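As you look at this complex, bear in mind that one protein chain is not there, while each of the others sits in place.
Right, chain A next:
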Amino acid sequence: MVTTEGMEEEEKWLAEGIAAIQHNAFYMSRALDSDNLREALKYSALLLSELRTSKLSPHKYYDLYMRAFDELRKLEMFFREEDRHGCSVIDLYELVQHAGNILPRLYLLCTVGSVYIKSKEAPAKDILKDLVEMCRGIQHPTRGLFLRSYLAQISRDKLPDLGSEYEGEGDTVMDAVDFVLQNFTEMNKLWVRMQHNGPVRLKEKLEKERSELRDLVGKNLHVLSQIEGVDLEMYKDVVLPRVLEQVVNCKDEIAQYYLMDCIIQVFPDEYHLQTLETLLGACPQLQPAVDVKTVLSRLMERLSNYADSSPEVLPDFLQVEAFAKLSSAIGKVIEAQVDMPVVGAISLFVSLLTFTLRVHPDRLDYVDQVLGACVKKLSSKAKLEDSKATKQVVTLLSAPLEKYTDIVTVLTLSNYPRVMDHLDAGTNKIMATIIIESIMKNDTCVSTADKVEVLFELIKGLIKDLDETATDELDEEDFKEEQNSVARLLHMLYNDEPEEMLKIICTVRKHIMAGGPNRLTFTVPPLAFSALKLVRRLQVQDGDMAGEEVPATPKKIFQLLNEIIEALSSVPASELALRLYLQCAEAANDCELEPIAYEFFTQAFVLYEEEVADSKAQVTAIHLIIGTLQKMTVFGVENRDTLTHKATGYSAKLLKKPDQCRAVYACSHLFWVDDQDGIKDGERVLLCLKRSLRIANAAQQQANVTRGSSGPVTLFVEILNKYLYFFEKGNPQVTPAAIQSLIELIKTEMQSDATTPDTASDAFFSSTLRYIQFQKQKGGLMGEKYSPIKLFSFTCFDCTFSS
């Protein structure tokens, strides 16, 4: 309420001020039209008196000022034409100083001063110096700022700059610079003083008003940067030191922040680079509340852009040791500003790192140095608790990953893991995920054990539980996601040298074993396969390696694998372990290491016996075992017998009849390996098949008893197919007669009322029969072989069936 009232009041005052200006402007114009100097001076002074108000906020005051400004332009035009008023510019310069009120007097003086300079009747520098000095009379911040801004405005095109018409004869660029610098200094002082010119409760309002006026001050720096004659030398020796002196001495946070930023923005990058030391030297001297980090970030960003702009400037960066200077400046700032929150310090490091990565991508030592400094800063506290700071650290750590698509580069940064140590568990995980993603994205191969060691150090957040006390329920999905990414990562660790690869595997093993049972199911398979891959490679190279004392032998690796897989028992993940054992056995087979293969099988069987209780899992497992065993070539008769015996035994002991049946007929393959030197025990094949037929029969009967209808004939058809297979393969025990009778059996079954019609099995059967027909008609050896099998009633059956 109070404020709105205040604003209304202010509007009223402004309106009054404007009205008075317009009123006096009217009489002034009339005086100008009649070339009446005295009247013109009188009314212009009255008009300018309106600017003496203290009632307006800077924003409104500006409005008033602009109106007066426009009128002063007209007056200036009049002053320029001496024949109209008949008064020499020198006399005019004195005449306007007779005014009793200082503000109108100084506005008029500046106006005449501008004409005076233009007339060149006196050296520009003297006039400028006089004006800037006389303006000291206005100590009121707002009025002073506007007056001096008027001075800056009217003098802008009259500075004795290089190549300007006002240069020469003792008027030098230096004078122009001096003038602007002095005006700048005074304006800044006034601006800073605004802060202390009101009650504390209005602090916020004052700050707002101040920020409205800051560009008036900053404009001077802009003017400085526009002065042609300000070359690097002068900037270095005069302009910058003096501006900085003012900035530092004013001890005002708003001004310091704004002006530092101004300096960085208005002067050329090249100058910044060459005066880096001076510029940075000012930073630790700024007030503690100044947002130095933003200032420095902007500076570094500018310099980075500059470096990007053309490669030719790079030597300059090296020559001035830009990095070292920036780095030490940041150190000093952090040291000087004790109260700076950690997030501030970290974001400074982020900026520095970004700068380094952009400007000196080849200097890893710089990157490491930045990280080192960060570690030092963080070391005061064990873990970061500030979430913003944490975010900044993640940014810090991600930057090199983005820059160096090759993670290996990052792994050489010794301080990288040390920074990560300061993150909390959650963030550590995030960071680890980022690292892994980076590796995946860029398809980076990590190829030495040492690097792997470092890498695991980095991602240990994912590898093990860092924080025992962390009880927060981790989302199952997230956990899976994480661990899957770790699993993917394991495949990226690769070296062509078996020896090194083995080391890598050992290293990985060491780490994942520490990860606790929950992780093993995710991490063990990739590791096992990675090891198996190595085995295969060794096996290929075997010839070359023979005789040499090589550390990486398949045997060793298998031992290792055994241990690795054993670890799964603690989970427990017996099915997974079983699969892995079988994989290993297969690999051992290929390496012709019979005892090892046998051992793996033993392990698999043990697991089957002791751990696999679920009937479905048993079915799957037994089929896997059979499949693997079938391919084993390495076993001697005895071992093989033991294993096949076991396998068939287990098959027959499955819970469900159909499962039994299928497992048993699958076992038949164990006795007939379709290789040149594979065993071909036709009798036992037949035995298996007959047994499966029996079981199928039993299954059918069981179904009849329990449900009143027997199951589909599928099992029979499947067995028929097995018969046909072995028949074709030349098993002498499988005779056409046996096949014939089986076909008959199936037909009978199908026609029996008890059988539930099933289109799938019917189709299966008929296509099997078609196959036999096809083989018969094909002729040749196979046709001859099939000829004894009669399918006469077939067509008829087909017809009946289809009708």
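Assorted remarks:
Here, contacts are C-beta pairs under 8 Å (C-beta built on N, C-alpha and C of every residue); 3 or more make two chains touch, one makes a residue touch a chain; residues count from 1.
The definition used in the following text is that contacts and distances are computed from a predicted model.
The complex includes a chain that is not drawn, and of the options "serine C-palmitoyltransferase", "Vacuolar protein sorting-associated protein 26B", "Histone chaperone ASF1B" or "SKP1 component dimerisation domain-containing protein" the UniProt name matching it is "Vacuolar protein sorting-associated protein 26B". Contact with the chain not shown here comes from a single listed residue; of A:23, A:42 or A:140, that residue is A:140. For the chain left out of this panel, the touching residue among A:34, A:88 or A:101 is A:101. Contact between chain A and the absent chain runs through residues 52, 94, 97-98, 100-103, 105, 133-134, 136-141, 143-144, 189, 193, 197.
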